[in-house]
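Worksheet: one structure, shown below.
Here the complex is missing one protein chain, while the rest keep their positions.
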Amino acid sequence: MTQTSGTTPPETPTVEPSVAGLATMGTPPGGETAPRRGRVWRRLRRNPLGVVGALILAISIATALLAPLLAPYSPAAVHFDAPFQPPGTVGFGLGTDDLGRDLLSRILFGLRASLEVGVLAVVVALAVGVPLGLAAGYFRALDAVISRFTDLMLAFPFLILAVGLAAIRGASLGNAALAIGISQIPGMIRVVRSETLRLKELDFVAASVVDGAGDLSVLARHILPNALSAVIVQATVAIPVAILGEAVLSFLGLGIQPPDPSLGTMLAEAQQYAARAPWTAIVPGLAIVVVTLGFNLFGDALRDALDPRGSRR
Amino acid sequence: MSTSSAALPGTPSGDPTPESAPALELEDLVMHFGPVRAVDGVSLRVERGRVMALVGESGSGKSTVGRCVVRLLEPTSGTVRLAGTDVTALSRRRLRPHRRDVSIVFQDPASSLDPRLTVGDIVGEPLRLLRLGHSRRERANRVAEALENVGLRRQVAERYPHEMSGGQRQRVSIARALVSSPTLLVADEPTSALDVSVQASVLNLLADLQRDMGFACLFITHDLSAVEYLADDVAVMYLGQLVEQGPRERIFGDPKMPYTQALLSAAPLANPREQRARQRVLLRGDIPSPIDPPPGCRFNTRCPVAVERCVTEVPALRLIAGRQVACHLVHDDGTGPDVRLVETSTSSETLPR
Partner (left out) sequence: MLGSQPQTGGGKNAAAASTGRPVLSVRDLSVTFRTEEGSVSAVDSVSFDVEAGEVLAVVGESGCGKSVTAMSLGGLLPRSATVTGSVLLEGTELVGASDRQLRGIRGDDLAYIFQEPMTSLNPVFTVGRQIVEVLRLHQGVSARAAKSRAVELLTLVGIPSPARRVDEYPHQLSGGMRQRVMIAMALACGPKVLIADEPTTALDVTVQAAILDLLRDLGKRLGTAIVLITHDLGVVADIADRVVVMYAGRIVETAPTQELFDAPQHHYTTGLLGAVPTAGRRASDGRLQEIPGLVPVLTVQPDACTFAERCPAASDRCRTSRPPLAPEENPGRTVHRFACWHPAGSEEDR
């Protein structure tokens, strides 16, 4: 437990012998002298779970983009003669729903809508939350204002925000994403603020200030890169939350408009038939799980790859 | 009031051109954090090329002085002069040219290096910020040179801090501080977080570099053996004020202020025979709170020889026997109390030895 300082077998005694043998546990040898971008990429590739996550995401994104080409039917195409076909039925690989719509086609298009909402919402949260979080953590004078603003946003009911937004700008997928993104801003601010508060007290920040580094330079060069791990974790958690949040809004008619599908709406619609045709819920549910898993695995791997200290648990 | 004694042996004297001005001059420095009076009127002067140790226990304000010197803190009042220039009131922009006059090394090598940057980027940062070195290549050369100066190989520039041991990281910290060739190095407990044998190598390194590069050093520490090894001059702080200040051999050889005597006698020597033969002063109680410091001499609550005057009247720093000392009981001819000879069995734990 106390054995954390030295990590190498001793070298032959010279003035600075240990420099030669400094390859540390968990750091792949050979990755040391490569340029930084190459090193991050190499370490990303070396993490098997990260590769799985990246593959899941790549396939999800590709199928979502290529949905019009891949889908056997239009997602809205109704087959009244074939409702509730189980998966494996000829012509309907994943089965059909209550209106006889092909689940495979709906999943492909639904994936597209859900990814859009997830990414869009998190981009909104990042774009607003990260700068405000940095400012709140770094500038004492702004902290009170921004923190009160955060509390206010947290207290403001998410649904009322979404209804209000829909009333002003109309109900659409984009507006649902905006509403979800706004609701995720306080969480992002808090995470970034607390990281900033911790980091700005460290001596390397003080050393920079002594050498005349400006506030923006300290934030950009020292604080943001070190806060990145926390931001990535927060973002990968936020995307699945956004995908599910979209289901709620769409269920209330504030998000995507029927008959267009999203994974969330498919799951929501399926609940009334869950006993009779469980696959109508299982298929979109599974899709959500797989996409979520993809984001989490990839996010963790990215965090580890960006951290020069290597993977830590 | 206090800078008068700075005519120390071996210091340059003459007209105060920027070249001959002391590396650091503090005049009546005060730093209050709300009600906490961390530093309360400190004046001292570090001549070029000399090592001044600032010693004291926790709560003495010694680190706060260091942070005011490098302008991490805005002093409540008083003056900070770096190489002859008053930098206390300079704006950020006006301050920049003087930033290169001073650097700082911190205590904990684990937090003083940005884990996301390579050693090369870390050591090169002052050059970048201070706009020293015209090309990337020139800066890289200066970084390599700085690394070699501290006993590291230039290839270390490619590595990350976590790949190095504590001692090596402290070397990187020192390389970073010295890469801009400052006039003054503020070293804030540079060896306290290190193991004994690593401490030795860092002390050796500081001594070598100081001799070769000739920078002045404000060496802030509580480690008295390191002070004796490295310092030319010693300033002792207690509860935000200087109580004694002068050349090392005078302070160590013949301390006048009772607190200095107690402090020196309390630090255990790594030699059982000498250590056990020593008469040790045991002070009563603990350091009082800097929120409400005692009136008069701030040491009066713990001083074994305090008299009534010590409670009512603040002692001024006076030049006596080749050093400055703030104590009513030290006479102008240099005679005064020696608390090491006073019976201090004030609490039950003292054993007759």
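A and B are the chain letters, set down in written order, and residue numbers restart from 1 in every chain.
The definition used in the following text is that a contact is a pair of C-beta atoms (placed from the backbone, for glycine too) under 8 Å apart; a residue touches a chain by one contact, two chains touch by 3 or more.
Small disclaimer: the values here were computed from a predicted structure and weren't measured.
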Worksheet item: Of the residues listed, B:Leu44, B:Leu130, B:Ala216 or B:Leu263, which one is in contact with the missing chain?
Response: B:Leu263
Worksheet entry | Touch criterion as defined above, residue of B:Val69, B:Val87 or B:Ala226 at the omitted chain | B:Ala226
Item to complete: Out of B:Arg93, B:His134 or B:Arg273, point to the residue that touches the absent chain in the complete complex.
Response: B:Arg273
Discussion item. To test your reading of the contact rule: which positions on subunit B touch the chain that is missing from view?
Written reply: 57-58, 165, 195-201, 203-204, 207, 211, 222, 224-226, 228-230, 252, 262-263, 265-276, 280, 282-283, 285-287, 347-351, 353
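Operating definition for what follows: only the chains that are shown with their structure count from here on.
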Worksheet item: What whole-Å value do you get for the distance between subunit A and subunit B if each is reduced to the mean of its CA atoms?
Response: 49
Worksheet entry | Residues of subunit B that touch subunit A when the two form their complex | 67, 70-72, 92, 95-96, 99, 102-104, 106-108, 111-116, 118, 122, 125-126, 129-130, 151-153, 155-156, 158-160, 162-166, 168, 173, 176-177, 180
Worksheet item: What residues on subunit A touch subunit B, complex-wise?
Response: 5-6, 15-16, 18-19, 22-24, 27, 32-33, 36, 202-204, 206-214, 217, 222, 225-226, 307-310
